[in-house]
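As you look at this complex, bear in mind that one protein chain is not there, while each of the others sits in place.
This part shows chain A:
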Amino acid sequence: MSSISSRLRPTAAALGGLGPSQPVTGLVWRSGSLIAIIFILALLAWRAPLLLSPGNIGLVLAQASIVGTLGFALTLVVAAGGRDLVKGGIDLSLAANLGLSAALYASLLTAGWGDLPALGLTLLAGLGVGLLNALAVTVIGILPLLATLATMSVCAGAELVLTENLTVPASSPFLDWLAGQGPLDFPVMAWALLVLAAILALLLHGTPLGLRLYGVGGNPAAARAAGLRVRFYLALSYVLAGLLAAVAAVLAVAFTSAATPGSDEMLLPLIVTTFLGTVFSSRLRPTIGGTLLSALFVGFLVNGFQLLAISSYWANGIQGFLILVVVATTRKLGPGARR
């Protein structure tokens, strides 16, 4: 760590004190939002004791794995592109990329392809979509908002061509394993989410690469002055995001035993997951840990409402209100209050 820190100190200084004194995870455990979330979850658990039973925690983790993985992808893009909602990093094509990759994966399996080649090709396809975004944003210089909107349409169209808007059922030994129970009787998909979060958190918050991604996003001019190849890191974030969308697609196929239409409905939830996740960070920036927490928070809310037998008609509105409460607590009590 010390060698990394010393090598990066000039860069970090240029970016405004983003030095090794910051917690590696970027989480501030005393933040108001965390208190709010713990309070809400405690309230839910008090009314519905089953909420925190091990079996149920496993279920919620597994259910959050798809939107969580997409949220991680957007976290990378926003980290490297900056948080400006119009000009900064955003990838609107993630949900559509998931739809296309899932359709491809299920179609390949249905066509008799083996697990490994089908998986490889699917990940390549997701990566390819990410590459397309990267080229559009860094080489051609289109605003990410517009570039990824266009890619979104390309993906949605390609998915329709592939599936004709039909559900494509899929099964394979790998999918059966993925949809089943893993060690400690936790669903494999729950483990997948945790392992993926650990790897990405290490990458983004524990390596020079991650620090550079944040540097490029935080202040491109300073990063450029410090000798960072800004466009390379920007491009890398979109490519990695594309790859993660394909990983999420594999999880989605395992979850529903099929590639199903309607992936575009995941776009808003994944944006909520990433941006709600920023309230867990001392600098209100997207972090892997924050995204994971917000994915789990929303997951526990949906799950808790069902356990409490609150009509799903009410659940949506209450969910939105509670998210507001969490964000508001951050603004009033947490580190964000300074701003």
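In this section, a residue touches a chain if its C-beta (ideal position, glycine included) is under 8 Å from a C-beta of that chain, and two chains touch if they have at least 3 such contacts; residues count from 1.
FYI, contacts and distances are computed from a predicted model.
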| item | value |
| --- | --- |
| Protein name as given in UniProt for the chain not displayed, "Cytochrome b", "Phosphate transport system permease protein PstA", "Monosaccharide ABC transporter substrate-binding protein, CUT2 family" or "Cation acetate symporter" | "Monosaccharide ABC transporter substrate-binding protein, CUT2 family" |
| Which residue of A:S107, A:T256, A:S282 or A:Q319 touches the chain not shown here | A:T256 |
| Residue among A:A36, A:I90, A:A179 or A:L301 touching the omitted chain | A:A179 |
| Touching residues (missing chain, whole complex) on chain A | 50, 53, 55-56, 59, 62-63, 66, 164-167, 169, 179, 252, 255-258, 260-262, 265-266, 302-303, 306-307, 309, 311-313 |
